[in-house]
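Below is one structure, written out as structure tokens, with a few remarks after it.
Some chains omitted; the rest stay in position.
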Amino acid sequence: MKVGVVGASGFTGGELCRLVSAHPEFDLVTATSREYANKTVGSVHPNLRGLDLRFSHPDDLDDLDVLFVAAPHGVTMEHVEEYRDIADLVVDLSADFRLDSEEQYDEWYDGHSAPDHIPDGVYALPELHREELAGANLIASGGCNATATILGLKPLADAGILDGADVTVDVKVGSSEGGAGGGAASSHPERSGVVRPYAPTGHRHEAEIEQELGVQVGFTAHAVDMTRGAAATCHVYPEEVPGTGDLWQAFRECYEDEPFVRLVAGSGGVYRYPEPKAVAGTNYADVGFELDERNGRVVVFSAIDNMMKGSAGQAVHAANVALGIDEQAGLEFDGLHPVGAP
Amino acid sequence: MKVGVVGASGFTGGELCRLVSAHPEFDLVTATSREYANKTVGSVHPNLRGLDLRFSHPDDLDDLDVLFVAAPHGVTMEHVEEYRDIADLVVDLSADFRLDSEEQYDEWYDGHSAPDHIPDGVYALPELHREELAGANLIASGGCNATATILGLKPLADAGILDGADVTVDVKVGSSEGGAGGGAASSHPERSGVVRPYAPTGHRHEAEIEQELGVQVGFTAHAVDMTRGAAATCHVYPEEVPGTGDLWQAFRECYEDEPFVRLVAGSGGVYRYPEPKAVAGTNYADVGFELDERNGRVVVFSAIDNMMKGSAGQAVHAANVALGIDEQAGLEFDGLHPVGAP
């Protein structure tokens, strides 16, 4: 299948190039970059030095089977007619088509310029929308912090444990979330070693979480010293505190057949809980929990690679489902150990 | 004044040696280490290469004015008679004398072997116990995570905002908290780049927080990739949500005369909230907050250096108060900028 990537010189776009070029069913034919047009993809993404492809100009898109768009919020909605005309399947990685209604969009972002297409957008997580994804032709890949949170809380939502519960989500994210280029705040001397509150209140991913799970959460994100990764710690105070067995059942029922969610419950050793570095470079979401009986609290941990399960990997996974090919195609990498701060 | 440090080859002990040796009123005469007896202090702590002092054996303690004890939990209670005999002022950095009653101690730790001395112990934070510290002769320096949390929440406690509030505390800590030596979990390949849940429930610092503030908190700590530092993010859901002005007033009233607490409320720039790296090496606690009206939540941020305000600095500060000398003596270092991951 002929596949293109718009916004290919950015971090997420580069990750898509990596995944598409190694995908058994995909052929990466186009990678656009306004700034780097005519330069090799490998000149920007050093891992792809061996790839024989140059960036093309975003205005020069030909017919494609699949188009991934890794552009800033607002770009896809402007070009959505054109993109859908060019490609049978458009997978957008911005927020443009994540929310189900124009009203929701307007509440959290600025006005939407292509509201007619909103109903066609399917939220990309197969763990929640596998059936709607089959045959979809407009897919909206979720936000990385929202993805980590949603996957952590979904078992509790399905089991009714979130009904009436108070939920606080404290997320720790890596610097790739800020994108390439960066200003003073993301310069190495300022950004390294941080535990820096980031969007401590009013984070727009709250909208996705509420839409997908039906629960309102107090959400705060922190930048920490890693490049890739998002870890959501969800502090849940249910109306009625479940037992550990109930919790295990809820998580198992939710995820036992999911190829990209791993339940983590180490009884010993170093890696007893989900950690983002254990999933770096992979499409896995590792989830686990601990019961705090003293405080009537369930603490859920969810760890993903924000560049993979949190964006590019999720997008490819959803495309695989939409196209009816092997869900795991192109996403088999198991990650590294040991690994520092990917 | 003649000052000694027990447990001087550990991280906290080394920090005490650094502070005491540079203190204008203190003379570091004894630094004990069973393992490194007769070696120079600088052979273990490379920052103290210029210090002309060798570790002595802990059994060879002479009379002192002040004795700081940086030993594992349980050591001070075993030797408390001897220590108090030797020194006019004993400052203990373990948990042995932090809790006000033997009952409390037994609930969170194993049995106490010197309960008669418990009533003499004063919790070290001058921001809470300045009057009791004056003239004290047994001081218990607080836990680092507890200290960060207590200093963040105290303004809300004083203003009554914590009464009936639900409170979740999510702490991020550096690797020095684990102490020198370390096993597999703290080896560099395993420990670097982590966001690792650490004591996700049942953390013993909850006892100190409850004792000092009268509030029960859902507490979870995470190891992150820094050596020094503890950052507490306190998610507070008050019964009645205060306004931003009320919050400012609460924080100002609490801390406007405190030499080691800085209110952080940047309106722009990189450093708008408290961050541990901005206080690394210093005795400051930086505190700040944000109001989340949508969720009825006050998010309080508190950042300290776990080795300083979280242990050795707090201990020296308390000793200064107890001895009636300048509170800031020996604690004037302002920290560095830029600084990576201290």
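Points to keep in mind about this one:
Letters are used for the chains, namely A and B, taken in the order the chains are written, and counting of residues starts over at 1 for each.
Everything that follows uses one rule, which is that contacts are C-beta pairs under 8 Å (C-beta built on N, C-alpha and C of every residue); 3 or more make two chains touch, one makes a residue touch a chain.
Bear in mind that the values here come from a model prediction, so they are computed numbers and not experimental data.
Of the identical chains in this model, 2 are shown in place, and the full complex in the file is built from 4 copies.
FYI, only the chains that are shown with their structure count from here on.
Note: centroid distance subunit A to subunit B, computed from Cα atoms, is 38 Å.
Looking at the complex, you find that subunit B touches subunit A at residues 166, 168, 170, 172, 184-185, 189-190, 192-197, 200-202, 206, 216-220, 222, 224-226, 229, 231, 233, 235, 237, 270, 272-277, 290-292, 294-295, 297, 299, 301, 303, 338-342.
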